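Of the protein chains in this complex, all but one are displayed in their positions.
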Amino acid sequence: MAKAGFTLGELAEVLQARLEGDPARVVVGVAPLESAGPDQISFLTDSRYHGAARASRAGAFVAPPDVADLPAPTLRCAAPQQALIDLLRLFHPPAPAPPGIDTTAVVAADARVDPGAAVGPLCVIESRAVIAAGVRLHALVHIGPGVEIGEGTVVYPHVSLREGVRVGRRVVIHAGAVLGADGFGFAFDGVGHRKIPQVGGVLIEDDVEIGANTAIDRATFGDTIIRRGTKIDNLVQVGHNVEIGEHSLLVAQVGIAGSSRLGKGVVLAGQVGVADHLTIGDGVIAGAQTGIAFSLPAGDKVLGTPARPMLQAKRIMVAEARLPEILQRLRALEQRLEKLAAQLGDTTGGAR
Amino acid sequence: MAKAGFTLGELAEVLQARLEGDPARVVVGVAPLESAGPDQISFLTDSRYHGAARASRAGAFVAPPDVADLPAPTLRCAAPQQALIDLLRLFHPPAPAPPGIDTTAVVAADARVDPGAAVGPLCVIESRAVIAAGVRLHALVHIGPGVEIGEGTVVYPHVSLREGVRVGRRVVIHAGAVLGADGFGFAFDGVGHRKIPQVGGVLIEDDVEIGANTAIDRATFGDTIIRRGTKIDNLVQVGHNVEIGEHSLLVAQVGIAGSSRLGKGVVLAGQVGVADHLTIGDGVIAGAQTGIAFSLPAGDKVLGTPARPMLQAKRIMVAEARLPEILQRLRALEQRLEKLAAQLGDTTGGAR
Partner (left out) sequence: MAKAGFTLGELAEVLQARLEGDPARVVVGVAPLESAGPDQISFLTDSRYHGAARASRAGAFVAPPDVADLPAPTLRCAAPQQALIDLLRLFHPPAPAPPGIDTTAVVAADARVDPGAAVGPLCVIESRAVIAAGVRLHALVHIGPGVEIGEGTVVYPHVSLREGVRVGRRVVIHAGAVLGADGFGFAFDGVGHRKIPQVGGVLIEDDVEIGANTAIDRATFGDTIIRRGTKIDNLVQVGHNVEIGEHSLLVAQVGIAGSSRLGKGVVLAGQVGVADHLTIGDGVIAGAQTGIAFSLPAGDKVLGTPARPMLQAKRIMVAEARLPEILQRLRALEQRLEKLAAQLGDTTGGAR
């Protein structure tokens, strides 16, 4: 997809990197060490990859200052991973979406779509929705009544934002995500489960990313809130009235039950479950499949079901593997003790 | 969103509540204790919230008969949670959907859409589908050939009901749900997995609710069945030929494998898994992330993987935490016993 080429001199300037080698050399793309060819630039984010870099056919490298002896011109960067992001954005600029509303989109007369927004084919934008400049709605997106979307936000196909959902700036919502479906709230009336109307909303702050087919329910009252900078992976469930702090990471298939509050910088690995009405402190980290049934203070690192401090959980897992052996040793001890006791003439009772 | 105001006298009548205070006082909305203002009515479902109610700025309360000393006029109700539902329905009536078929919807000539149904923009209704009065299809819904939908059912955007799916009355299907995709059935023929055609259907009875991005597969033969009054949360998987009894609750990300049958009033908390071909009795309750690999009799309360009686599972979890300690104590015992044995001149064998 990359067409334009850049000289290493140009790249050095953009990345504010120190170039070792020919500034006139041209590269036309970015690729990993194993697959890069002589017209591509590759990268090492870490000296661990030195061997692979030595074997690489890449025409140039981005590397940290301390990695020596690379087989091609090298751009030295203090933060090579950030430089890689810059390179990728340079070689793969987002496809242009000409502003305007596709003629096949269905837009309510009283919706306000900024002329600088791009609305794709067969989108539906309902009454009173407000779409800011620079927003891109891909094809077949549904925007409910009164929804607000901030500048520069990108919404992929088949997303549904139900009535009153508010989305900040530079948010990315991947295909099939559903924001603002009713929270799961019922009260048994003796005959059946009666629905508790869910009259709250959903608030997504700036710079959030929401994965494909993820569901974020509307609040019963007030708002379900995702604070700025938080990134949510695919197939994640966020229940009603949940609040997730800034710059958190929720990996795929995580589920968070109603009214739980996560702090800033929380990291939940894949398939983690969080029960309802909990408080998870800033910076908590939970390993994959952890089941969190109790609130956790800031900084906790947990694993397992029930969630336990990570080191303890690992120690338990190791000991668990010895359970059959433990039973054998226990039996042996009991027999031995029985025998000794008999020897001593003690008959006051068995070992059990 | 609430515009109309109601006097407390009017509300007392609707809720059949006893009013303590001025019947002419007007409230314009419902809010929780912490956020309610003087023009809003709030609620206590339980005397536990008495302190919060005392501190609330709410202009009126719905409360159980036994909670005294509230700081504003109070509507006394035997079942305050049911009263709350009544209030919410009063202040937040569902948005009106004028009956009729949006001009941008694509409806097969031989589909039968009742004039009292509302079909949103860019819906697709295929051949022989039957849509009853009072049904609301939001935008971008797909209704497959021969699908039947009963009175008063609401279907949110991007739902797909594949051929032959039958949905009862007053059902709610949230955005992105898929009903009637092929069950996961294959037979290895020595070369590859050959698809077993899934020629059955899906039957959803009255008053069921189905969450966002949930998938309910069609049966191989016969029907996958969700009985009346059952509520299913988001991102739930219901395999082919599963039957779920009346008034059950399936919380988010639950998965039920093929041909399992759940009784009435079953409650599965988040991320529970149920293996295939099991029978889960009436009223079974399973805690979050439980893995059910065997059939369970009516009334069982289970937790953990493998699923065990809840109390036993909790006792095991507590004991598990002591596994490293158990190993230490075992070692200490063995050494002590060895020493005693030596003292006694017993050399017939170690403790192990």
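Letters are used for the chains, namely A and B, taken in the order the chains are written, and counting of residues starts over at 1 for each.
Keep in mind that, in the parts below, a contact is a pair of C-beta atoms (placed from the backbone, for glycine too) under 8 Å apart; a residue touches a chain by one contact, two chains touch by 3 or more.
All figures in this text were calculated on a predicted structure; none of them were measured in a lab.
Engineer: With respect to the chain omitted from the figure, which of A:25, A:76 or A:174 is a touching residue?
Structural biologist: If we include the chain that is not displayed, A:174 is the one touching it.
Engineer: Out of B:52, B:95 or B:199, which residue would touch the omitted chain in the full complex?
Structural biologist: Residue touching the absent chain, from the options given: B:199.
Engineer: Looking at the full complex, which residue from A:136, A:194, A:247 or A:261 touches the chain that isn't shown here?
Structural biologist: Of all options in A:136, A:194, A:247 or A:261, contact with the hidden chain holds for A:247.
Engineer: Contact with the hidden chain only, please: which chain B residues?
Structural biologist: Answer for chain B: residues 106, 122, 124, 126, 140, 142, 145, 158, 160, 162-164, 176, 178, 181-182, 184, 186-187, 189, 192-197, 199, 213, 215, 217, 221-222, 235, 237, 239, 253, 255, 257, 271, 273, 275, 289, 291, 293, 305-306, 308, 312, 315-316, 319-320, 322-323, 326, 329-330, 332-333, 336-337, 339-340, 343-344 touch the chain left out.
Engineer: Could you list which residues of chain A touch the chain missing from the display?
Structural biologist: Residues of chain A in contact with the hidden chain: 1, 30-32, 35, 79, 81-82, 84-85, 88-89, 91-92, 95, 102, 104, 120-122, 138-140, 156-158, 172, 174-176, 207, 209, 211-213, 228-229, 231, 233-235, 247, 249, 251-253, 270-271, 288-289, 304-305, 317, 320-321, 323-324, 326-327, 330, 333-334, 337, 340-341, 344, 346, 348-349, 351-352.
As a working rule, only the chains that are shown with their structure count from here on.
Engineer: Centre to centre, by mean C-alpha position, how many angstrom separate chain A and chain B?
Structural biologist: It comes to 25 Å between the two C-alpha centres.
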